Structure formats: structure tokens, C-alpha cells
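One protein chain omitted, others in place.
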Amino acid sequence: MEEKILEIKDLKTYFFTNAGVIRAVDGVSFSLHKGKTLGIVGESGSGKSVTALSILGLVPRPAGEIVGGEIWYRGEDLVKKSNREMRNFRGKKIFMIPQDPMTSLNPVFSIGDQIGEAIKQHQGIKGDGLKSKIIEMLKLVRIAMIEKRVNSYPHQFSGGMKQRVMISMALSCQPEILIADEPTTALDVTIQAQILKLMMEIRQKYNSSIIFITHDLGIIAKICNDVVVMYAGRIVEKADVVTLFKRHRHPYTKGLINSIPLLSRRKERLLTIKGQPPNLLDLPDGCPFEPRCDYADKKCADHYPPTELVTDHHTICCWRWREI
Amino acid sequence: MQKSHQIFKKLKGAPLWGLAILFLLIISAMFAELIAPHNPIDQDITQALRPPFWIEGGSLKHILGTDELGRDILSRIIFGARISLVLGFIAVALSGFIGTGIGLTSGYFGGRVDSVIMRVVDIQLSMPYILIALALIGALGPSLRNIIIVIGITSWVDYGRIVRGEVLSVKENDFVKLAKIAGCSTVRILSKHIFPNVVNSLIVLATLMLGRVIIFESALSFLGLGVQPPTPSWGIMLADGRQYLTYAWWLATFPGVAIMLVVLGTNLVGDWLRDLLDPRQRTALKGGGNLLWKKKS
Partner (left out) sequence: MQRYLLKRLFHSVITILGITLIVFIITHLTGDPVNLLIHPEASQAERELFRKELGLDQPLYIQYFEFLKNAVQGDFGQSFRHQTPAFSLIMGALPATLELTIAAMLISIFTGVPVGIISSIKPRSYYDRFGMAFALLGQSMPVFWAGLMLILLFAVKLGMLPSHGRGGIEHIILPACTLGLFSTAAIARFTRSSMLDVLDSEYIKTARIKGLSEYKVVLKHALKNASIPVITMTSLQFGRMLSGAVITETIFSWPGVGRIAVLGIYSRDYPVVQAAVFVASVLFVAINLIVDILYAYLDPRIKYK
């Protein structure tokens, strides 16, 4: 039986700005099962990253704040934890690989130092054993000639290598849950494939539970077990990966999948989702996707749809899913 | 550019105290004769060294007391505002002019010209400006004209560097390149395209420099190499007051308070202008944690 390792209930994270309140995450619920990979997919601004930051308690203050909901991990509600208490969870239990490898490493410390810090903190190794452990952890991510480069600085590495260093850092913390926030977006396509392959090997080796945030459905198809689709801070569809690709019901999901250019569709025009991403400062009362939806009717514009079950493991948030 | 209602909101955050102080300064300078209770150079030995009115021995006739020659301190301060303001403005204008000209040249033409000018800037920055100023005044003789020239010559560097920096970044914009392709003359490009983008920083800098120049002038006067008596400059008042510090502290205190308030005013207004006109620049007084959400995924 699959064990739920992380359960998020109705999470709400808002940003209070001079221009208004931004409801970045507005009632999001999902679960992560042990050893499985959950994908969160959506456009920029859909709330994916903020969800991840909320789990770690690193929502940028003072503007941002978790205003509601629960995040259950091993019987504890992380929302209620103070910053100091969250430190016990960060790194050791939950780790996040941030989006931009170019700026994620401290430029004034060598990468050996930075990995060593993680090892010291979470594996408790100090002194002489530390140096060899650092090299061991870096070898895991297959950076060439690592012994010579252990004392080099981040600016001497390429983007792809920096991302490997981040993955190595993740491994050094030995977390139960790994959140990867668009780890390949900033990299070349060829490097992307290598990084993904690395992550899948690691997943297999350590049986980690991963939350993979991306806007690339191709990656979702390759490595995720379950998928959550977000739009304007809410989940519009949630299912296991096969169901999502084959039996999706939400118009947005449909638009996303249709916009993947396939070789079989070479003669057709590239399909896009019409319209613009929503302005988070000015969300309508109804379904936020309505302006761009081909199937929308008046009810969609006036009332926000409830979340309903298609099957036990497939939820949808749309008025008209039965008709589509 | 910002929407008008955003600018309006920012205007609400205006530093009222700062603006009030500067307003007071300008009024004092312009209407000194009307505001000051006494003539600043009137001597009356019988009234020498009277304390401010709230201390025993003082009177409301001389609210802030008198100096060693019986001159009213308050009046001298008010008239001193005129000296400071006039000197300040001219010096700021002079150094601003020089600095902007050199900065524009250096930034726009780049290359050799730029390297040479930057070298000169480095050299000048390496020399303690007070010593240069003192040496120059020592050589030229202290007069109002010379002080302004000396302050102007030593202060242009700040403008030069900032203007140059702005020009360097504006230069790369497409509209400048288009103007060049269209065959606009250099002068036209500089004046119509580049300069307007530089003006904002200049305004901010000029405001801040006004305070610094006033301090500079008072420092020179304090050392006896600035404005000469009997002209009431705040710096001279401080120099005089120094001898009487032990038993007539008010001579030195109040002019200094005046200077401090004026500089405070320019700093506050300058910082606010910087926020207003160029929100890209962060100031030391801005709070941390972006209040505008960085749009990430």
C-alpha cells in the first residue's frame, strides 16, 4: 500500500503588495506518496514555485505569507511551525533544487566547501573523513575530474555542472522528499536529458519521493507517476500520469497537451492556448481560465467551479467536464 | 515610465520635514531683511555674549543670544542662509556643469578619451579634497569668487562619474543606435536622446551635493580660508564660537544646528527624489524583501 509521505490540504499563500493582494496559491490540495514522483505543471505565475516554497517555509517575507491550509508531514503540520522549527525539516527531510543553477551557489565559497557544509550538517561527518565524502558525493553526479575541481568556485563551472552540484548537495542532505523546481529549464536540451537521466537513477537508487515542478509535459510523461495541473494558483486537474494524458477532462490540460509539437502533427498548425495568462491582481469571480476556454459558458464566468471526482484518483475543477 | 497614479502615490511619501527645512532655507535667504529681527553686522558691545532667552541673562530681544561683539545670533544665522544658499547653488551649478560635460564626453566617446579622463578622476580622488582646496585658496587668496571656483573644481568628480555611468548604459539602447544610423549629429544625440535620460540622476545628485557643498564652504570658512568677516557665514560663526565654547556655548551650537538641519533636509529630499525619479536604484533607506512580488512560476 502506498504510504502518504506529504499531504497538503487547502493551502493558501498570499502576497500583500502595494498594488493589491496576490493570491499566488489559493486552495491547493494534493498528496505525495512514498517513492513516487509527483509532477506539478503549469504556466509561469500559476503558483508552482510558491507551493514549493510554502512547503519549506521559505515564502519571501514580509510580503508573502501562508494564510491558510495545512501541510502534513509525518504527523506534523508544517504550516504551524516557526522558522526555527522548520530548520529541522529543511535539508534533512525536505530539500529543494531551485530553478536557476547560475545563481544558486554562493560565489565566494568553493563547491567542495558548500557540499561539505551539507554533509557536515546532515551526515555528521567531520575532519578527515569529510574530504573523501565530499568527493564521493560529487562523483555520484558524475562531474568529470572531480578531485582536481573540488576547490574550484562556482563561476568556473557551466550551468549543467552547477545543476549537478545542486543535485549532489541534495544527495548529501539525504532528504526524504526532494522538490525539483524546473531544474532543467535553464539548461540546453542535451544537458537536460543528462540531468533527467541522473535524477531518475538517483530516484531508483535511493527510493526518494520527488515533487517535480515544470512546464514541460514531455518531462512529466517521462518521469512522473502522478500529475497536478495548476492554473492561477489553483489545481484544475489531478490524476496519475497515464490518465492525465489519455483521459484528461480539463480544457486547460487539453490545451497544454495539444500544444506539444509532435512529428505526427507536422502538417498541422501549431496549436496554442489563446489569450493571456491571468493577472493575479485582478482575478475574476468565476473560473480563471474562462477567458481562454473554448468550452466556457455563462456559469463558468460567474461562479468558481467545485472540485469533483472523476474517479478515485482523478479530480477535476471545471463546470463542464462531463460534456467535454 | 510609471503610470501617473503610481507617481501620485509616491508623492504622498514625500519627506515633509526635509522639504520644510529647505523651504525655510530658501525663504530665509530670499527675505532675510524682512525676517531677521536685527541687522547681522550691528555691533553692540553692551549686549555682548548674551545667552539665549531661556537661560538667565537672556532676553526675547535676542532669542538665540549674541556673540562677542553683541551681534544677534539668530539674525546672523538667517543671513548666513543667504550666503550658504547662493554659494551652494553656484558651486553646485559650476561643478555640475563641468562634471556633466566631462561625464557625457567620457561616457559617450569612450575609448582613449574615456581612459584618460578616468585616470584624471582617479588622481583627483586620491588627493584629500580639503588639502587641495586649502592649497588652492592659499595660492589664490580667499574671496567669494575663489571659493566658488575651488569648490567647483574639487566637486565635479561626483557628477562626472555618475553621468558617465548613466551615459554608458543609455548608449546601448536601440533608440540611440537608430539616431546614429539616421545621421543625427553628435550634439543632437547627446542633447535630445542621452541627456534627458541622465537628468533624473543629476537632479538627485545636485540635491545631495547642495548639502555637501554647504558643509564644504563652512569648513573652509571655519578654517579662515572661506568667506571673510564681517559677512555672516555659518562657518565663520563656528570659528568665532570656538574660542568662547567654555562660557558661551550658544555661539558655536546654533550655527552648527542650522548647517545640520539644512544638510539633513537635502539628504532627505535627495533620497526621496531618488526613489521618485529612478526606482531602479535602491537607496539605503529602502526596506528589504521586495514589496512587489517577483513573478516566478
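Couple of notes before you dig in:
Order of writing sets the chain letters: A and B. Residues in each chain are counted from 1.
Rule of thumb we're sticking to: contacts are C-beta pairs under 8 Å (C-beta built on N, C-alpha and C of every residue); 3 or more make two chains touch, one makes a residue touch a chain.
None of the values given here were measured: they were computed from a predicted structure.
Residue in contact with the omitted chain (choice from B:Ala48, B:Val113, B:Ile132 or B:Cys184): B:Ile132.
When you scan A:Phe95, A:Phe212, A:Tyr231 or A:Phe289 for touch with the missing chain, the hit is A:Phe95.
When the missing chain is restored to the complex, the residue among A:Thr17, A:Ser104, A:Gln123 or A:Thr307 that touches it is A:Ser104. Although one chain is not displayed, its contacts with chain B can still be listed: residues 119-120, 122-132, 134-140, 211, 215, 218-219, 222-225, 238, 241-242, 245-246, 249, 252-253, 255-256, 259-261, 263-264, 267-268, 282-290. One chain is missing from the display, and on chain A it is touched by residues 56, 58, 62, 83-84, 87-92, 95-96, 98, 100, 103-110, 117-118, 121-122, 152-153, 155-156, 166, 169, 173.
In this section, only the chains that are shown with their structure count from here on.
Here the CA centre of chain A is 52 Å from the CA centre of chain B.
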